[in-house]
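Heads up, one of the protein chains got dropped from this complex, but the rest are sitting where they should.
Let's look at chain A:
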Amino acid sequence: MQLEFKKVYPVFSWSWDIPGDDDADREIGDEDLCGICRVSYNGTCPGCKYPGDNCPLVIGECNHNFHVHCIQQWLATPTAKGLCPMCRQQFSLKRGVAINEGQVEKLANLLLQPRPAALAADDQDMMMDQEFAVR
């Protein structure tokens, strides 16, 4: 019997490389969700259209993972106090993990911001500074 290939349709699949994540889990379709937006790690946050590099995932030192856009929004609020929404430990990016690279800068500003509690006394000064900056 002779076979003749007329067409080939290559199909690819991808997923974030999360250290410690079981391949078996992934195969039975047991996908993990971002705790903030409840969309799969491999999907996008609600503000994005395309998954992947446009809407990356970050891994916390505490091993809790979020879409970078989701955790960014949270850390920017005063109620966050820089804490992980899951375990309420200080949120920082896990070192030495490939998918965190390139996201460090995005979060660095938020994580280094002085906590609002310390700012309370200077609130008025800050507002004046801002006004000044606008002019």
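Keep in mind that, in the parts below, a contact is a pair of C-beta atoms (placed from the backbone, for glycine too) under 8 Å apart; a residue touches a chain by one contact, two chains touch by 3 or more; residues count from 1.
Please note the rule applied: contacts and distances are computed from a predicted model.
**Q** Can you match the unshown chain of the complex to its UniProt protein name from these: "U3 small nucleolar RNA-associated protein 11", "NEDD8-conjugating enzyme UBC12", "RRP41 like" or "M-phase phosphoprotein 6"?
**A** Missing chain, per its UniProt entry: "NEDD8-conjugating enzyme UBC12".
**Q** Mind listing the chain A residues that contact the chain we can't see here?
**A** 35-38, 45-47, 70, 73-74, 77, 79, 83, 85-86, 88
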